[in-house]
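So that we are looking at the same thing, I have put the structure below in structure tokens.
A single protein chain has been omitted; all remaining protein chains appear in their positions.
Each chain carries a letter (A and B) given by its place in the written order, and its residues are counted from 1.
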Amino acid sequence: MFPPIPNPPVTPTPAKFGEGDLIRRSASNLRVPVEFKEPVAKLIDVSKCIGCKACQAACLEWNELHEEIGTFNGSYTNPPDLTENSLTLMRFTEWVNPETDTLEWLIRKDGCMHCADPGCLKACPAPGAIVQYSNGIVDFDHDRCIGCGYCVKGCPFNIPRISKADHKAYKCTLCSDRVAVGQGPACQKACPTQAIVFGTKTQMKEWAEGRIKDLKSRGYKNAGLYDPPGVGGTHVMYVLQHADQPSLYAGLPDNPRISRIVEAWKGVTKYVGLGVMGFAAIAGALHYLVAGANKVTPEDEANAEKLTEGGRS
Amino acid sequence: MTNSWTDIRNTDLVVIMGGNAAEAHPCGFKWVTEAKASRGAKLVVVDPRFTRSAAVADYYAPIRQGTDIAFLNGVINYCIANDKVQWDYVKAFTNASYIVKEGFAYQDGLFTGYDAEKRDYNRSTWDYDIGPDGYAVVDDTLQHPRCVWNLLKAHVAQYTPELVERITGTPKDKFLKVASMIAECSSKTKTMTSMYALGWTQHSKGSQNIRTMAMLQLILGNIGVRGGGMNALRGHSNIQGLTDVGLMSNMIPGYLTLPTEREPDFNAYMSTRGFKPLRPNQMSYWQNYRKFFVSFQKSMWGDAATAENNWAFDYLPKLDVPAYDILRAFELMKQGKITNYICQGFNPMQAFPNRGKLTEALSKLKLLVVMDPLETETARFWENHGVYNPADTAKIQTEVIQLPTTCFAEDEGALVNSGRWIQWHWPAGSPPGEARTDAAIMAGIHLRMKELYRKEGGAFPDPILNLTWTYKDPHEPTAVELTKELNGSVLRDVPDPNDPTKKLLEAGKQVAGFGVLRDDGSTACGNWIYSGSYTEAGNMMARRDNSDPDATGAYLKWSFAWPANRRILYNRASCDIDGKPWDPTRKLIEWDGSKWTGYDVPDIAVTAKPQDVGPFIMNPEGVSRLFARGMMREGPFPVHYEPFESPVANLIAPKIRGNPVARVFKDDFAQFADTASKEFPYAATSYRLTEHFHYWTKNNHVNSVLQPEFFVEISEELAKEKKIENAGWVRVWSKRGSVFAKAYVTKRIRPLMVDGKPVHIVGIPIHWGFVGAAKKGFPANVLTPFVGDANIETPEFKAFLVNIEPTTGPVA
Partner (left out) sequence: MNMELSRRQFLKTAGAGVAGTTLGAMGFGAIEEAYASTIKPFRLVNTTEVRNTCTYCSVACGILIFTKGNLAKGEKADITHIEGDSDHPTNRGTLCPKGAALLDIVKSETRLKYPMIRRAGSDRFERISWDEALDKIARTLKDDRDANFIARNKDGVTVNRWVTTGFLAASATTNETAWCTYKTVRSLGMLVFDNQARV
């Protein structure tokens, strides 16, 4: 049993991290803090997951999100995809293991991986709309988001979703508000079987080792940790029974990496701030770099321009 | 549960059969994943569907619904044949050595004494040979041909792996794998736990399903030990408590029973209760029945219950039938024999079988009262919702009063969990609108009726007028006032017989436990098994010390467990005949030469010598029963019977339809599909999904998001045969009704080969209705048959027949 995190405080509690701990800020130069906080991580042990969706319920409740009541779509995956309100989602895969000819019901909790090298942040043209703290949390600042959708393109895991209501990008914050007062994320706290645990990344890797050993003893010879190096490792990691085939788990990328286009774009933003370039130019440049549709309407662009010209740089 | 949720951490093998703990009890299931992760325990799941529990199992075997007894008798046969028996346990703690009366026999699916017309047995031969000393005759060598062990061995010999496969559809190799994993737990240092729920109870032979596993657990020596036990995972938060407090037609709190009209007076009533020991030195705890009964009567009627009037024995109603269970109630209602009905926090329109019959029955009432925190289909049964509830509103003359009640977050009191922990909770929020507590509503009804009887007189007003009602505010009894009555108190001083200057018991004090209750009217106690829960030391149920010395999972200082704060029932059986733990690494209690010590409250007297007193203190034998005597209506050993609606005839007794002693009302028999029916060829089962709680959470937005719409589950094979597409519409119908649903075509259900014939399974979740936030849909009870278990009348929701076809969906 992983020791439970004590109950939450009801009196004002000093934040355990904040503005001073930012190590990356989209489309901005940043003075990196002298002292780095110890990286945190959420470990999702797929082999312990019963697919109960307590994580989804807790996420909706804690974050006061209102998801639409949908329909049955031929699977237990509900809603059928991540949305601006469903920041996490259980994805169910029925897979017959060809080696043993037995059915395995692989259930993976999808959501933001909090990459050490975040593609969303690198792709984001809006200054400060996406930030990364030294403890590893990648967070969105919706006041600064211009809804361009480039974070979606930049994400190797296809996570952020653009709200139809306010045209801004949404994804899991790792419950930064809870972590700030020493709590774990709402999904982790709820998880009945401790398939989700939370702590420092070092602790989580250590805990994962014990789990992998147990799985190997039960015949899962390829059990392993998913902490993909292509994105610098992640602050949300999985224990997989078949770590040699991540894509079995509802298309978890086998070897995720930030697209070269975004890397190139990162080079541009590093030296030229949004305020200097003007939004239209940036949008044009990125359009050129990122092939395929983006959902930015001329109206959005105009609004975004107003915002950026309003002194945010 | 004989054990507790937290005790599951101590097990080596978890068998989930007749339940789906991961799906229905996720937070209790954490102790399964914990046992796996920390102890290397294994999890086996046997179920018609590959469930969420199966998703994390080490081994899964499919089984046709309604054939668990054949499977488990097969495992018992396997254990006996392969000498996988915990012999010391079986010899010391079961009735294996008891000699059964001459005349008892079994043939072709029936035991001695069957009366086909009455659908019942004369059970007189189902008992022990009683010697001249008044004790049961035993043969410790197990050589006597009529000893229980030899009769059991012969009884299960028929259930070979081959026969098991033909009946259950479980492939032989899978059956043998499960049997061998279970058999390993006959070792003194390996323990198996059985976790079951409605998957075993909701059959016409539900009690025998459970009993078969209990017998297996006894043979393996797994009852009373850490990490073992028979663990009924109860459904609702306080269904254990509601049963403990006896809210059933034939019950008195604490598992005492109401008199029947064949027991015309108090002496006749007591003559069949208060058992004398059947073996020397045994506690036979029901010898104290009279103390518990008299204290109950004093709690109800105080000074009006006197020795002269036999403690107000006549205030209790006497039964003319075994029970007025829910099925009988709705049958009587349908016949127009019930005028008024009150539903407290219960939605029978969704929860009982054969919805068409329920609507017809409710329509015949004069008054229906529904007390609930939420809208229910029952309160709105008269409302027309098209195909979802085609009620003829104008024709329904029933008046309905709907009363808003508080919910858990707004009230105070105790709930009893599956492991018998009685936990206190505190109110947090203000009730909405004019909602009132249930206690205030009941008080409102009682006080008004009392006033009417006082003013007008009427039929036998005494028990109403004399009912103890001494609450500070009679209109709103508090939880503390009520719970103190349940615990019991002293009514008048009882002097110490050894020292008349001292008092044994002092008037006005709460009793410390049921051991001090008396049958002379000096104590009152609402529910003897709760004695000790609210004593002079305060509210034991509110205790919150979560210390757990040596991580045994006992948590003796957390809340209060009945009886007597005992956490594992029959814990004396965790030790050998000399009082030493079978497994020293899993010590629970131990005999130290003069007394019992350890982590739990021992269930025999603390100074009772281990060689003298058996662990099964409620049985007059002091041991457990592999042979049930006359306690079960179907017989002392379990027999495989098919469900009333079955895709095949009973292989071992082709002439027997269903459970031969289950009660079936005449009109309902006509509504059963024939055995192996061509019209209804598919074996259906109904069940819960983890995203929902019965018919409540469809009122919740979040849960309706997580599982929004009614669907049924079928195999890829059946889908192909019937040209049904995944997520496409289907119509499913039984002989009682028809529903529209989306289809979920899944690899998690496979057709089973049953005696050479493929049987397709249709899985039907139960959670949808016509009120709430979720999409309107059909509840499973539109389809299910109106028949219950032969002993306790739990409806057969788990096995029935349907047909299925693709369709374009409902026209609303």
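Throughout what follows, a residue touches a chain if its C-beta (ideal position, glycine included) is under 8 Å from a C-beta of that chain, and two chains touch if they have at least 3 such contacts.
Keep in mind it's a predicted model, so treat the numbers as computed, not measured.
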If I consider the whole complex, including the chain that's not displayed, which of B:307, B:428, B:537 or B:676 touches that chain? B:428
Contacting the left-out chain: of B:134, B:264 or B:584, that is B:264
From the listed residues B:165, B:411 or B:600, report the one that touches the chain absent from this view. B:411
Which one touches the absent chain: B:71, B:175, B:530 or B:744? B:530
Touch with the omitted chain, as defined above, among B:621, B:668 or B:691: B:691
If the hidden chain were put back, which residues of subunit A would touch it? 1-22, 35, 37-38, 40, 52-54, 56-58, 60-62, 128, 131, 133, 135, 139-141, 143, 173, 176-182, 184, 186, 189-194, 198-200, 203, 206-207, 209-210
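In this text, only the chains that are shown with their structure count from here on.
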When the centre of a chain is set as the mean of its C-alpha atoms, what distance in Å lies between subunit A and subunit B? 45
Per the touch rule above, subunit B residues touching subunit A in the complex are 9, 22-23, 26-27, 29-30, 33-34, 36-38, 40, 50, 52-56, 58, 60, 690-691, 701-711, 726-727, 742, 744-748, 773-775
Subunit B partner contacts - residues on subunit A that touch it in the complex: 1, 47-54, 56-57, 60-61, 66-76, 78-79, 86, 94, 96, 102-105, 107, 192-195, 210-211, 214, 217-218
